[in-house]
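Questions regarding the structure given below will be posed in turn.
The complex appears here minus one protein chain, its other protein chains still in place.
For chain A:
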Amino acid sequence: MTGTLTDAPPPEKEAAPTPLARVRRFLPVLGSLQGYIGLVLVVLIGIVTKGDVFLNETNLTNAVGAFSSRGILAVGVTLVILTAGIDLSVGSLMGFCSMAAALLLVNEQMPVWQIIPLCMLAGAAFGLINGIGTSILRIQSFVMTLAMLSIARGLDREMSDNVSVGTQVAKPDGTLTPESEAFQKLGTPGNNVFEGTWLPLVGKEGIYFPVLAFVVVCIVFHLMLSRSTFGRHIYAVGGNPTAARLSGINVTFVIIAVFTLSGMLAGIAGPIDAAYSASADPLAGNSYELDAIAAAVIGGASLAGGKGTIVGTFVGALILTLLDNVLGLNAVSDNWQLVIKGSIVVLAVVLQRPDLFRRKEKIA
């Protein structure tokens, strides 16, 4: 990164049209091969040890649903990581938005279709500040978002008076208010959306909203990254900011945009998390940023920027959540779960080093 164009990676040679080369060309889009190996391994362990109990729609839905809010955060974090930045504030932003959602529901009886856009707006506003601090004020993103982690948590706790807020608001006759009933659809266990409509794969039972939201967010952002000019600009900024600037990309705009999007995604994750535990806790989202970063990194994102995909992050999130599920189903003790999960992160990152089995690259 000395500021000359010659530092840009050499263009890939036209691969010979062998089947293997074709698969290779798809890999950058689909994430890293090692990621899939990990996923397959976890699934195999699940099937071998627990069989039907593991490979069962309800179980998989529960597992992915429990991780969904963190998965959505991981998508935002991936965007930031692609520009060689980091976003440590997503957990706190999600906590803020989950509390905001619960308070809007309980105090204002606001319908859910108004709560979500408002939360997205609030999250995006925090993200915008992160972006401005990082790009215009030139504060390192680690420092800027670490500060935001603290600011958002403080506001969250102030707003809530440190008390959790339940989202199941009952009318005098004991039944839930219509707004609260609708809010449950966002992820309170036992509630699905699109019940009664016939859907491919799931039939008439409907879909568990957290799972749907996570998958849709992944698809939308995957398309944005892989198909749009903006997506290419994100990779360019992360790969070599100087080169990107020289080729006419508005680097400042790209950086502000990715932080804003990351904050906005925290705004989607917030209400889902509040619905999942039927209450917003002033501590909700604590250390979620670490799970989100872990998912991105297991999925092949490089903290140096320019490398990583949404599909990879999706796979990384699946590995983390299914691993947690398999360990839980097998009654592995919590202490060993921590050890195993940490080891998996290290293993995944080591496996993804392209130079692992080759000669060492010269240090730039």
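Criterion: a contact is a pair of C-beta atoms (placed from the backbone, for glycine too) under 8 Å apart; a residue touches a chain by one contact, two chains touch by 3 or more; residues count from 1.
The working rule: contacts and distances are computed from a predicted model.
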item	value
Options "SCO6045-like C-terminal domain-containing protein", "Alpha-ketoacid dehydrogenase subunit beta", "Periplasmic binding protein domain-containing protein" or "YCII-related domain-containing protein": UniProt name of the undisplayed chain	"Periplasmic binding protein domain-containing protein"
Option touching the unshown chain, where A:37, A:136, A:170 or A:339 are the choices	A:170
Contact partner of the left-out chain, one of A:59, A:177, A:242 or A:302	A:59
Residue in contact with the excluded chain [from A:182, A:251, A:278 or A:303]	A:278
In chain A, positions touching the absent partner	50, 53, 56, 58-59, 62, 66, 106, 157, 161-166, 170, 174, 188-191, 273, 276-279, 281-284, 325, 328-329, 331, 334
